[in-house]
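Comments concern the structure below.
Left out: one protein chain. Kept in place: all the others.
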Amino acid sequence: MSRQRNLPIRFLIFVLLGVSLACTPAAAQPPIKLGNLVDLTGPTSEQGKDIAQGRTDATQYFNEQGGINGRKIELVSVEYGFQPPRAVAAYKKFVEEDKVLLVLGYGTPDTEALRPFITKDKMPYLSGSYSGHLTDPKQTPYNFPGGIDYTSQIRIFLNYVKETWTDASRKPRLAFICADNAYGRAPIESGRKYAQQIGVDLVDEEIIPTVLTDATSQLLIMQKKNPDFAYINTNTQWVPVVLKDSYKLGLKTRYVVNNYGIDERTPSLAGEAGEGVMGIADIAYWGDDVPGMKILMDFHNKHHPNDTHYSAYMRGWLWTLLAVEAIKRAGSDLTGDAVKKALESLRDFDTWGLTPPFTYTADDHRPTTRAKLYVIKGGKLVPMREVSVDRDMAWIGK
Amino acid sequence: MQCGGFRVSYRSDERIFETYTPIVAIVLLLAALCTVPLFATTYWLDVLNRIGIAIIGALGLNILIGYTGQISIGHAAFLAVGAYATAILEAKAGLPFYLAIPLAALLTSVFGLMFGLPSLRLKGLYLAIATLAAHFITTYVIIHWESMTNGVLGFLVPPATIFGFPLDSDARIFYLIFALVVPAACCTKNLFRTKVGRAFIAIRDRDVAAEVIGVSLFKYKLLAFLISSFYAGVAGGLMAHHSRILFVDAFTLLVAIDYLAMIIIGGMGSVLGSIFGAAFMTLLPEVLKLSATSLTGVYPQAFGLIASTRDVIFGLAIIFFLMFEPQGLARIWLRFRNYWKLWPYSY
Partner (left out) sequence: MNEHVVFMLQLIITGIAVGGVYALMALGFVLIYKASSVVNFGPGELVLFGAYISWATILQMGLPLYVAFPLTLVTSVVLGLIIERGVLRPLIGQPLISVIMVTFGFASVIRGVLNMVWGSDTKPFPALFSSEPFHLGPVPVSPVHLWSFVMIILLLGGFSLFFKFSLTGTAMRATADNQQVALSLGVSVKRIFALSWCIATAVSALSGVILGSVRGGVDFSLADLGLKVFPVVILGGLDSVVGAIVGGILIGVFENLSGGYLDPILGGGVKEVAPFAALVVILMLRPYGLFGKINIERV
């Protein structure tokens, strides 16, 4: 009879699941656990894949080097599809079930939302989100953005516009094109204020959906105001759409893209539309001539030589490196507070040359305010110059 | 052990439980449930809380789809309205949660009424598509009415307090949630012993015939939407308090599909089905996550592969149940229980 046929199959399925659950390897000395939040199926999955790979590889590398003070590192990884409610659930699990020492966070919406919990739990949170709202230790003492913050980046853009503007008859006109989520909107407010402060004309702000298929109508609206420059604050997957639509409309606007909007693939994805587009780079690109690249390339060749990697992969390594260094410095005192202080003790820390040296202090969680400006020329990313802003405390936490 | 029915009055015909044994069993179960927060970890309490919330939502959806036969893909929108209404009433109007949640649920039912209006003209597929549109319009309004809802940045919900005692941990919210799940299930079961419930079932089975015998389609269809959205509003309000931060992303179309899956896999038109379905759909991703985490410990490079199995398993589970057991887990449970009830006899 049918019910007897179904029961064994269901039983088998449950047994298989149970066996996989039981397959947790036993460790000699308890490993140090780090929470790992990634997006592999959502709107930032393109970079998420590389970030996850970078973190996993770096962890394996450090474990091969002997771990931290003899203890192995274990990543507790949760994929959350860029959906903040899943991130909150994962965070709860990290804190209460897995008892992680530090969380390698990911997106701005969830990191910003978790701020009160992070502070309450004293959980050092090294995030992929570089939101300016995470840089003030007075408000968010345990949040550490893993790179140059978005507010500093937008100030770099505005400074660049002002410096290179040669027409004395009028002020330069510019626009912001931002994704419709906490990440895209993070620097808008500060950008507005700073634009006013240095005397450039912010003529238009366009909000584009997180998942972008067609930007034509938004660009047509922007075209009416005819800006000379525009700052794009969305992810690498969607920037080519903006660029191609702009090219199709024949817009004369020059674009600058933030660090998460441009990577090695952008020139080929955007094609002719990408020529002359500039981007801010927070980290080295794959194959760049920096000391750390050799370690990454050796690892890549040894373990998965057939993959390709982009800048997000380097970021995964970078943040793991920071976490490992901080935990090393905390020594035998493995508490959230000690790791926080250890991070804040990093002064001009050499990140294997992947980024400018990092400095976190007890008053300022901005790791650096230096970056590189690249331009797409002839279908390739060509470095233009180094750019930076000063560590003006007026912009901290904004 | 029972062997057939012998009823001498209408009253006894209407009884939910024939003997006292199930009642005793349920009371014991509830008592056991009360002791769970004492020894369960926060992670599992969180899962149980989410199951509780899902049960209330699924009961509501079952009333609409399983009992009244109106197809709605807009349930996530109703949950969102309930959640945001609760949060806004508490944060901005300063109401305590025991006023805010019922009031928000009432608001949600009015909202549900609005979107139930198309059901008077549309049937089946067209109604489904109308509710789909309702979902997107609601999401849009919530995102862009920033002055009220804080848009995409997330709305922080103050913890529910009873006489100054904050319900801010999973253990405490557990009692609140299950204190509402039990009446919700009882109400639903009782609803279908009343005239209203029978009218719903009549509409599902053959609405033209129902109208002919005097069931006012206008009144009862709207009532179905009203009641179903009330449940959704309560569930939404509890969600607001459970997760403490509200994001529009918590109410995507996938959530509505999850609830549909709950009642289909659980069993349409059955209270037990809603409960089973809610538990199953909430536990499925957790089980997957656990096996993913333990497998990742052994094969760290496979993480990406394992993460995308979630979609595949979800899809396969739906297809599997629809093909082999269209009446859901409730039916499987019923068969199982009857088998043991009559053992060692076969019928």
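Letters are used for the chains, namely A and B, taken in the order the chains are written, and counting of residues starts over at 1 for each.
Convention: contacts are C-beta pairs under 8 Å (C-beta built on N, C-alpha and C of every residue); 3 or more make two chains touch, one makes a residue touch a chain.
Just so you know, these numbers come straight off a predicted model, no measurement behind them.
Taking the complete complex into account, B:322 is the one of B:34, B:110, B:283 or B:322 that touches the chain left out. The missing chain, though absent from the display, is touched by one residue of A:138, A:224 or A:385; that residue is A:224. Contact with the chain not shown here comes from a single listed residue; of B:91, B:133 or B:334, that residue is B:133. Although one chain is not drawn, its touching partners on chain A can still be listed: residues 40-41, 43, 45-50, 180, 206-209, 211-214, 216-218, 220-221, 224, 236-237, 240-241, 244, 247-250, 265, 268-273. Taking the complete complex into account, residues 65, 71, 118, 121-122, 124-126, 128-130, 132-134, 136-137, 139-140, 143-144, 146, 208-209, 253, 257, 260-261, 264, 268, 304-305, 308-319, 322-323, 326 of chain B touch the chain not shown.
Following the convention adopted for this analysis, only the chains that are shown with their structure count from here on.
Rounded to whole angstrom, the centroid-to-centroid distance between chain A and chain B, based on C-alpha atoms, equals 37 Å.
Considering their complex, residues 3, 6, 17, 20-25, 38, 40-41, 49, 52-53, 56, 59-60, 74-79, 82-85, 88-89, 92-93, 96-97, 109, 112-113, 116, 180-182, 185, 303-304 of chain A touch chain B.
Residues of chain B touching chain A in their complex: 41-43, 46, 143, 152-154, 156, 170, 243-245, 247, 249-250, 252, 287, 289-298, 300-301, 303-304, 307-308, 310-311, 324-325, 332, 335, 339.
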